[in-house]
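Apart from one protein chain that is not included, each protein chain of the complex appears where it belongs.
To keep things simple, chains are lettered A and B as they appear, and every chain counts its residues starting from 1.
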Amino acid sequence: MQIKQGMTLGLVGESGCGKTTLSKLLLGLEPATSGRVTFDGIDITGWSAGRMRPLRSRMQLVFQNSVATFDPLFTIERIVAEPLDNNGRLSVRERRRAVIEWLSLVDLDGQVLNRYPHELSGGQQQRVGIARALASRPELLVCDEPFSSQDFMHRKTMLQLLLRLKRQLNLTYLFITHDLSLVPELCDEVSVMHRGKVLETVKGDRIAADCNHPYTRELWNAVPALNPRDRKIRF
Amino acid sequence: MHSGNTLLSVRQLSIEFDRGDRTFEAVRGISLDVKAGSIVALIGESGSGKSVTAQAVFGLLERSGRVTAGEAWLGDVDLLTRKPGELRRIRGRDMAMIFQNPASCLNPAFTIGHQMIETIVHHRRVSRREARDIALVQLEQVGLAEPERLLRRYSFQISGGMCQRVMIALALVSGARLLIADEPTTALDVTIQAQILDELDRLRRERGIGILLITHDLGVVAELADFVYVMKEGEIVESGDVYDIFEQPKHPYTRELLDSRFLYERSMEESPSSDRRGNHAARNRRFIQDLRTSKEVVNQS
């Protein structure tokens, strides 16, 4: 599997097929038993946590349940500033300015700075999660089922935000999801995973036409129609 | 299929919640009908009051919430005026509900069989042996293979999709005519979701069960619903046949909601097949003809 710079790769499959494990493996949060992981041409397979640390800022995770990834004792300012604090000291004012900048990038204003994560709405929490990920100035953003159980309207806003950020910051995305319905619009390429194996990788907008594997087809057929005229046959 | 008689009729329902010292009107005078053998979708964003409506009808409102006005007729019974005890009997007998997280609705301390048999014995007043047979039949009817083995398992040993099927089977052992499904597939994988949707569709066709489907997933609505109510901030802003709603939405909010299916803006006249979704639509175009014929078949029945 390969992700080229500036592209969006979708990784789809049912729950339990190893998508999340794969993403952790990429980020060096879990060891590989065999095979190789390279990032920007560097082989990072089996790197120790200490060696990975400088590289880690270049790839970041956006989590599914963002509120669980915030330390409940931290204010929003401290949460977003954490990656900054890890790499050297900033003055209080510089730090605050940087945090406000990252927050404004995800359409949040400075009012949330001194709030605690549980005081924010779900949408705001997710924005904070993205802001924190961005604060380490990553090149690769791994989004693990980012908005799968959300309203269509909310999901749309968030995905549009991510697409805008991608253009603004020249990011590369790995989207992990079990929902294929957005693949054609969102992903340049999509890899289909089943039982821990990547079955095939096809162009996102050609998924229905070009897929060879029956499993891909099965997945694609399971996606609900978006219009009642396109209802699938059942009977 | 729209000719069934009205099963559930909600009239001018209003619900209030206590939030600290203020009250907050979650639902304001909504009315809706569910006919036997039809699937009625209540859609809207989270916080629009759709789940609260379902809870009120089912008699499961939280304590801080109360119905301030309205009626909910199930046959000739106004559910909102019944005492908790009576309501419990009606819940077991005439209506059932399934939820987003099926696994958390089953008790992990008991086997599936134990829970099903308890429920059946309670509602049908039959012996345990008979109850077991009924359970086996029900599980088979919701498409679960090897029901014998399943009865001996615990909820944490089976998948989410299986859990949801068990919940549907449990909901049906009582012979309910009305099924309220609150985001029944939101927590499931697409492949499993498709199977559960099939299952719900079959129930309505084969058993004439009326289903009130609460969801935010427009795909589920497009696949399954006959009639749609669009809810926003506690009010129903638009209602109509699913085809009308998807093809000629009148209210701007409905239009906005439908637009949110796609990331890129497009006008409503343009069919979703015109650009990147081309292949999806091409595949489906084949089906449309078949669909129409099959619809006719159903209409006749």
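Note that in this section contacts are C-beta pairs under 8 Å (C-beta built on N, C-alpha and C of every residue); 3 or more make two chains touch, one makes a residue touch a chain.
Here, contacts and distances are computed from a predicted model.
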Among "Na+/H+ antiporter subunit", "Cytochrome c oxidase subunit 1", "DNA-directed DNA polymerase" or "Peptide/nickel transport system permease protein", the UniProt name of the subunit that does not appear here | "Peptide/nickel transport system permease protein"
Among A:T8, A:Q60 or A:Q124, which one is in touch with the chain left out?
-> A:Q60
Out of A:L9, A:L27 or A:I44, the sole contact with the unshown chain comes from A:L27
Can you list where chain A touches the absent chain?
-> 27, 29, 49-50, 53-54, 56-57, 60-61, 63, 65, 68-73, 82-83, 85-87, 132-133, 135-136
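Please note the rule applied: only the chains that are shown with their structure count from here on.
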For the pair chain A and chain B, the C-alpha centroid-to-centroid distance in angstrom is 31
Note which residues of chain A are touching chain B in the complex, please.
-> 14-15, 149-156, 159-160, 163, 178-182, 184-186, 205-209, 218-235
Given the complex, residues on chain B that touch chain A span 45-46, 160, 186-187, 189-194, 197-198, 201-202, 205, 216-220, 222-223, 225, 242-243, 246-247, 256-257, 259-264, 271-272, 276-284, 287-288, 290-291, 294, 297
